[in-house]
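One protein chain omitted, others in place.
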Amino acid sequence: MLRNLLATAAMASALIVAQPSLAASPPNMLVIGTNLTGIRTLDPAQNNARTVSELISNLYDNLVQLSPDDLKTLKPMLATKWSVSDDAKVISLTLRDDAVFQSGNPVTAEDAAWSIQRVIKMGQVGSTDIALWGFTPDNVEKLVRAKDERTLEIELPRPVNTDLVLYSLAGSSIGIVDKKTVLSHEANGDLGGAWLSANSAGSGPFALAQWRPNDVAIFNAQKAYWGGAPAMARVVARHIPESGNLRLQLEAGDVDVGQYLASGDLDALSNNKEMVIDNVPGLGFYYIALNQKDPDLQKPKVREAFQHAFDWKAISGNIMRYTGFPWQSMIPRGMIGAPDEAASRYDYDPAKAKQLLAEAGYPNGLKKVLNPSGAATLPFAEALQASARVAGLDLDLVPGEFTPAFRERKYEVLLGNSGARLPDPFAVATQYAYNPDNSDEARLGSYYLWRAGMKVDELNTLVDQSMKERDTGKRTEIFKKMDSVYSGMDAPLVIFFQRTDPYVMRSAVKGYHGHTTWSTRWHDVTKE
Amino acid sequence: MTMSTEQADRIDGSRFRKWLRAPEPQGWFQSSAQQFHQGWLKFRLHPLGLAGLAIIVLLILVALAAPLLTAYDPIVQDMAGRLSPPSAEHWLGTDNFGRDVFARIVYGARTTLYIIILVSVIVAPMGLLIGTCSGYFGGIVDEVLMRITDIFLSFPGLVLALGFAAALGPGITNAIIAISLTAWPPIARLARAETLSLRKADFIAAVRLQGATPATIITRHILPMCIPSVIVRVTLNMAGIIITAAGLGFLGLGAQPPWPEWGAMAATGREFMLDSPWVIAAPGIAIALVSLAFNLVGDALRDVLDPRGSQ
Partner (left out) sequence: MANADLVSKRNSDTTFSEEEVAYVAPHPLAIILRRLAGRVVAIVTTLLGLLFLTFSMGRLLPADPVLAITGPEVSKEVYDRVYNELGLGQPILVQFLSYVGRVATGDLGTSATTGQPILTDLLAIFPATIELAVIAMIVGALVGVPLGITAAVRRGTVIDHVARIVALAGHSIPIFWTGLMALFVFYAKLQLVGASGRVDVFYEGLVTPITGFLLIDSAVEGQWDVFQSALGHIILPGAILGYYSVAYISRMSRSFMLEQLSQEYIVTARAKGLGRRKVVWRHAFRNIRVQLLTIMALTFGGLLEGAVLIETVFGWPGLGQYLTRGLQMNDMNVVMGAVLTIGAVFLTINILSDVLYRILDPRTR
């Protein structure tokens, strides 16, 4: 019996070891190790989060695009040229004539119009940006229309800076879908939403070959792509939630690009000559949210105390090394109206925090519940808990996923991070400074200031103005004013870092550039 | 020449030993003590069991003497000194927040002990009560109680504990409740089996004829007889309970930060495992050692108290 056992074991190990060394990722295939958790659907109209935006941007083309290294200049994509009417009410885009969907249908202005109408009518998270311009399910069919086969007209229902509108057209949610194909799979009037969650019908350089939620997404190159066939014949996005595992696979060459690696693994990989870490700045911040529905947190001195209760310097060189840089202004660095430097507005000063608390009526400190928005912000929250303790703030840390609770205003102190897709301070301002209706019934969950429970009319006006103003110089002034109002009011959203997203890739991978607006494209990727 | 009583005692051994060896014990306490003594003599012969017991005693001592063993505060962060390897200053190095790992292990022993004691205190009486009642009363009571026990037994422990802990929310108390809810069924089953065999015994009939109520019979006569096997079972299951608690901590459902709990420490250490292995090695070894100890002690106890089957 033992002899049989040994024989089986020997045979099994021989089988395994005799594998051809296809371990390394093949030269014409790009393997991305990432986290696919929570991606319910691949329908552009239903998405705007980071990972899925990347996947969608390669299945679907947009009308216009922004290259990763120049976020101000719009470049042609499906539209070759565009113009704005003199009264700034109508944008006309001329589409190229050689773009073809993966089904073989040509890309027409009708597809473009329908795609945009669809986003508005479905009203999912994909419509967050474009709905800002005043499109509603009732008016969108009239306002967004195909003038002819090659011309798309977008009429704006209210005065808006047209650059902003064009920026929103470059977002992955407004990928142009194949109207005929999608409608042929419509069920129960869902505009094809159910079918599109696991299938693709775009004109992008890749088509969806396989999709297994929380496991793997496989893309095949489209040779007939109008921009030329991509060098990668296949792209595989693999769900590798364990950072240590992903790192081992990167080092072994099984994976070419890694996302969502933990700080420890990033530190180790930074010493590896075969690895390149691209730290892409994001359009968002790490912040502490203080629920203004809580009577203690309403007091301005308490809010000010929180500004001095966090030792952000201690973590900026280690935990935050790859995920953010110190920044304390609501205008992202490098954007119009941004201050030159914003890392010294408030410092860690526990004594001052204690004093402020005493002045506010809490001489013995304050006890509150602290929630991280999710697993990503937990270490940040732990650091906050420790430094706040010295300042007299006893924060009871309850881990978990609290973004839904945040949206419902059911929290006390929350630590979160945000992201946006429009490369303009207006996007961030909408999140952090805008709140037209502070009532509970309004349920304005997409505005962080509503989630924090504060309404500032002056900021509302400034945000509105920044949306309508056409002159760049004037907009710069508006944003500067916004910044000074915000920092002077002891805001309930205390900003500490501007977010960065690290992308790790093997040095053999060329042409892969993580995009600030998350529309990372694979068309130009090659491997040496 | 007659000896004095003291001299006679010294020859025969101390009075305590005599009391332990008296052939006819007077009362429940003396007989229990005698049984315990007999068991201890047998237990002493198991080297592995003794090793396990030594580890458990060490755990208790470390937990109690935590402040004496380390000068470091287990929750104070020191970002400048994070992830430093074991050295003379930090015997087991520091973790990703610069906290001394040895201090966290030592204070984490308190959390472990807390879990062990509380779970035992909840599970043993609960299982005993349900099991003995079920066995004694039989009929519909038995059916219902055993059905409930079966339902709980139809889940692997960790899965059920996970579900409860997730429903109750994170926190050490909730984790203990969740674990207790999954640990009582085997005890109840055991108590019931013992009760069933005891129910027909003569002395029970005798006591019943004397007019004892079921409550008295169960608590005074049946329960004490079940205690030894329950102790063995609880000790054996304790190993699994510690692993379950660590698993819960690992998945973020145990003690909340910043309190040191070995499972949660292993979870955070996992991120740095490849470059700073001491952060996860220390809690991992601690969990393994304590779990192993309970396994060994339970095995030895079973050999001592249950002469049938495996010896």
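The chains carry the letters A and B, assigned in the order they are written, with residues numbered from 1 in each.
In this text, contacts are C-beta pairs under 8 Å (C-beta built on N, C-alpha and C of every residue); 3 or more make two chains touch, one makes a residue touch a chain.
Quick caveat, the model's predicted, so the values are computed rather than measured.
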Check: Which residue, A:40, A:223 or A:345, contacts the hidden chain when the whole complex is considered?
Finding: A:40
Notebook entry, point to check: Which one, A:146, A:183 or A:216, makes contact with the chain that was left out?
Noted result: A:216
Margin query: For the chain left out of this view, which of B:20, B:48, B:227 or B:305 touches it?
Written below: B:48
Item checked: Chain not shown: contacting residue from A:70, A:138 or A:401 -> A:401
Margin query: Could you pull out which residues of chain B are in touch with the chain that's been left out?
Written below: 47-48, 147-148, 150-152, 154-160, 162-164, 166-169, 239-240, 243, 246-247, 250-252, 263, 266, 270, 273-274, 280, 284, 287-289, 291-292, 295-296, 299, 309-311
Check: Residue-wise, where is chain A in contact with the chain that is not depicted?
Finding: 1-2, 5, 8-9, 12, 15-23, 25-26, 29, 31, 33, 37-41, 46, 123-125, 128, 197, 209-210, 212-216, 218, 236, 238-242, 244-246, 248-249, 251-252, 254, 375, 400-401, 403-405, 407-408, 441, 443, 445-446
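Criterion: only the chains that are shown with their structure count from here on.
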Margin query: Between chain A and chain B, what distance separates the C-alpha centroids? Give it in angstrom.
Written below: 49
Item checked: Residue numbers on chain A that touch chain B, as the complex places them -> 243-244, 247-248, 262-265, 267-268, 311, 314-315, 318-319, 375, 378-379, 381-383, 385-387, 396-400
Item checked: For the chain B and chain A complex, residues of the former touching the latter -> 75-77, 79-80, 82-83, 96-97, 169-171, 252, 256-258, 270-276
